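This report concerns only the one structure given below.
One chain of protein is taken out of this complex; the other chains stay put.
== chain A ==
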């Protein structure tokens, strides 16, 4: 049986002046799962989130939340918890003052003591927000997002700037919400995060939905091999090798995405006898994401 729909967007367009940010989004977000929203910078992810939250007004198209609610309506907002990439707080308030403030916005808030404990914030409860470290701030912002016991949690790059230990604390907290049946929209640039947490992936590029499905389905959709190597050949030459889909320059190795890795490797070794540090692997989510967004680029430029 299909899970309930938390949000439905149809023919959604949004422009900033003459610059289009969303160019016709049709998207249904089902509840009870983690949906990762992936896309390069400028893909329209934050615009879409701001429209879902009612921070931006819909210019063209339609959004319905929880069946029939418009974004920005208090009834909808009471069911949504949010952690925004560009949001801050009144930073001379303490963590517990902020938590009490946000708890007051919701009809049946969660236990503030329990949240402080879960997010390792107990010793920081009386510390002002502006005196927290980056990781502590992110955990406090997550606590504000979930204190209202939301049905739908929208997280815009929640782990950016966090060290591995702090990331793990947030991942555990996100997984706990998913197990409790909370629907989650996770916008992230970290593919390992999407791979680990998401049940469903939506790839956005240039204001359009390029693809969507489970992380495994997305990976399989791109029958790519990923070749890493140190080579003297320039990117332009590498692109002409057989079966190559995309080439990305890394710090010391290039990454080549190929439809048939074996053919590309043979040609590469024939063209450059200085090739070193060669590694071939199957596609992961990141590879698939890069292949999808790269292959969309020329088509859309030509359009």
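The rule we apply is simple: contacts are C-beta pairs under 8 Å (C-beta built on N, C-alpha and C of every residue); 3 or more make two chains touch, one makes a residue touch a chain; residues count from 1.
Methods note: contacts and distances are computed from a predicted model.
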item: "Glycine/D-amino acid oxidase", "ABC transporter permease", "Xanthine dehydrogenase family protein subunit M" or "FAD-dependent oxidoreductase" - which is the UniProt name of the missing chain; value: "ABC transporter permease"
item: Of A:5, A:69 or A:93, the residue in touch with the unshown chain; value: A:93
item: Touching residue (missing chain; options A:9, A:48 or A:82); value: A:82
item: Sole contact to the chain not displayed, among A:102, A:152, A:190 or A:289; value: A:102
item: Absent-chain interface as seen on chain A, which is shown; value: 14, 16-17, 50, 53-57, 59, 74, 77-78, 80, 82, 84, 86-93, 97, 100-109, 128, 144, 148
